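I have a structure here, written as structure tokens, and I will follow up with some questions on it.
Removed from the display is one protein chain of the complex; every other protein chain stays in position.
Chains: A and B, in written order; residue numbering restarts at 1 for each.
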Amino acid sequence: MITSKQIIDCLDKVRSGSPLVHNITNYVVMNNTANALLAIGASPVMAHAINEVEDMAGIASSLVINMGTLSDNWVEAMLKAGKKANERGIPIVFDPVGVGATPYRTETAKSIIETCNPSVIRGNASEIMALCNTNVKTKGVDSTASSDSALESAKALANDTGAIVVISGQDDFITDGKQVITTSNGLPLMTKVTGMGCTSTAICGAFVGANEDLLLATASAMAIMGLAGEMAAEKAEGPGTLQLHFLDALYLVDNATINANLKINHETV
Amino acid sequence: MITSKQIIDCLDKVRSGSPLVHNITNYVVMNNTANALLAIGASPVMAHAINEVEDMAGIASSLVINMGTLSDNWVEAMLKAGKKANERGIPIVFDPVGVGATPYRTETAKSIIETCNPSVIRGNASEIMALCNTNVKTKGVDSTASSDSALESAKALANDTGAIVVISGQDDFITDGKQVITTSNGLPLMTKVTGMGCTSTAICGAFVGANEDLLLATASAMAIMGLAGEMAAEKAEGPGTLQLHFLDALYLVDNATINANLKINHETV
Partner (left out) sequence: MITSKQIIDCLDKVRSGSPLVHNITNYVVMNNTANALLAIGASPVMAHAINEVEDMAGIASSLVINMGTLSDNWVEAMLKAGKKANERGIPIVFDPVGVGATPYRTETAKSIIETCNPSVIRGNASEIMALCNTNVKTKGVDSTASSDSALESAKALANDTGAIVVISGQDDFITDGKQVITTSNGLPLMTKVTGMGCTSTAICGAFVGANEDLLLATASAMAIMGLAGEMAAEKAEGPGTLQLHFLDALYLVDNATINANLKINHETV
């Protein structure tokens, strides 16, 4: 069983440690994810130049690789930064945005996983299934499958790669192939804000950069995302205002809220 | 005459069809336009790599080309995606941001129009006049001319290219060279939010991706933009809060609002 106290401890370590999270991410969400990282208490840096990614990964607590608006130069930088992160033993969180939508995305995602050995892979159901060669229809960057239907793929991917695999959706599943943690906070309106998945990935980067138990840290990140979404929904009138109240909520979420509202489940397979 | 019901039907088709809109757009507005597309009910994807633009255009319902922060690599991708869209017969909406401000922009805009045969071209008055070689002062990406003064240029451009041409401004004009639809919703504060024009273009992309009558679809998109701006203004205190309430309004705009507030006029020349 995972307790509220464990989630709170993980969050406290982010806020007190203020990990430097190096992001090589997409143009659409750079602003949001930097703001989300600041709001949760981390220190974000966005840097993608081939000339400096190793130096930046060399001082970071974790590396986030997000292939949303990928192109060859950026992929080269991702691989270089990833190798440096591996050398230093800092965790990498990988977001295979839109994998399965085009052959280029599928090849790139596989090459990043092989070369960089991510500690965490987070995607929506379609993306996780595409990484497992499961036959799934994709539609740009949006999922067409339910999280449930992707759980077996996630476990297989975790076992194959050694990474913790996260499927985000109505319920989020976090698995290392043996254990499955389910977090059930959050709400559907969050899917109407672009890059909420990418923000999850960045927040995972903050949590694994500040905590040693990566499975617990990842589950904590996903739980806090959902709880912050619920807090934001109380103030929001639509997806626009939700986005801003969500950043407020990441900044304001406290022990009382976590204790009162956390919905988490832990199973060992 | 165009009725509220026709606008409502066009909007319903966006919301029920959730068209995949492939955007090759500028860095400034990627986040806004993705959010606007999600809010209106479409499914946005941003992808510009030469390695995948054809594949992405190959599964999309429409393609939006916006040259706001253009550079050679991006233009190459725009042309490639445009050719694929032509092959498939899906509509292209083109936004010639800042055309006329530099020779590079003017040449690029003309080359995109020639190569890609856009179904819709949307710009402010200065931009539309610049595309017609009308002598007009430009100031970066902002218009220095009134929409009225650009209407003859818009008709000529429509007749030359076969595209529907939109001039956005206090009144918006939508013309295929023979008919002119005027939408008069919206408010001046919207010009104080960066990328509102680019957002119009993206929303046009959603409407033409989900509807067959492209002139009506484009007019509907512009009408909904203005109506959503008016809804947002009731809640906003300045351009910052307007931006977010505007996204809420795109999500919330309903038949009653359209019936009550639509200002549209239709003339055949």
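Here is the rule we go by: a residue touches a chain if its C-beta (ideal position, glycine included) is under 8 Å from a C-beta of that chain, and two chains touch if they have at least 3 such contacts.
Every value quoted in this text rests on a predicted model; they were computed, and no experiment measured them.
Enquirer: Sort through B:69, B:159 or B:179 and give me the one touching the missing partner chain.
Expert: B:69
Enquirer: Hey, which of A:3, A:31 or A:111 is the one touching the hidden chain?
Expert: A:31
Enquirer: Contact with the hidden chain only, please: which subunit A residues?
Expert: Residues 20, 22, 27, 30-31, 34-35, 38-39, 43-52, 55-56, 59-60, 73, 235, 243-252 of subunit A touch the chain that is not shown.
Enquirer: On subunit B, what residues meet the omitted chain?
Expert: With respect to the unshown chain, the touching residues of subunit B are 26-29, 31-32, 68-72, 98, 101-105, 139-142, 191-195, 236-241, 243-244.
Keep this in mind: only the chains that are shown with their structure count from here on.
Enquirer: Could you please state the distance in Å, as a whole number, between where the Cα atoms of subunit A are centred and where those of subunit B are centred?
Expert: 33
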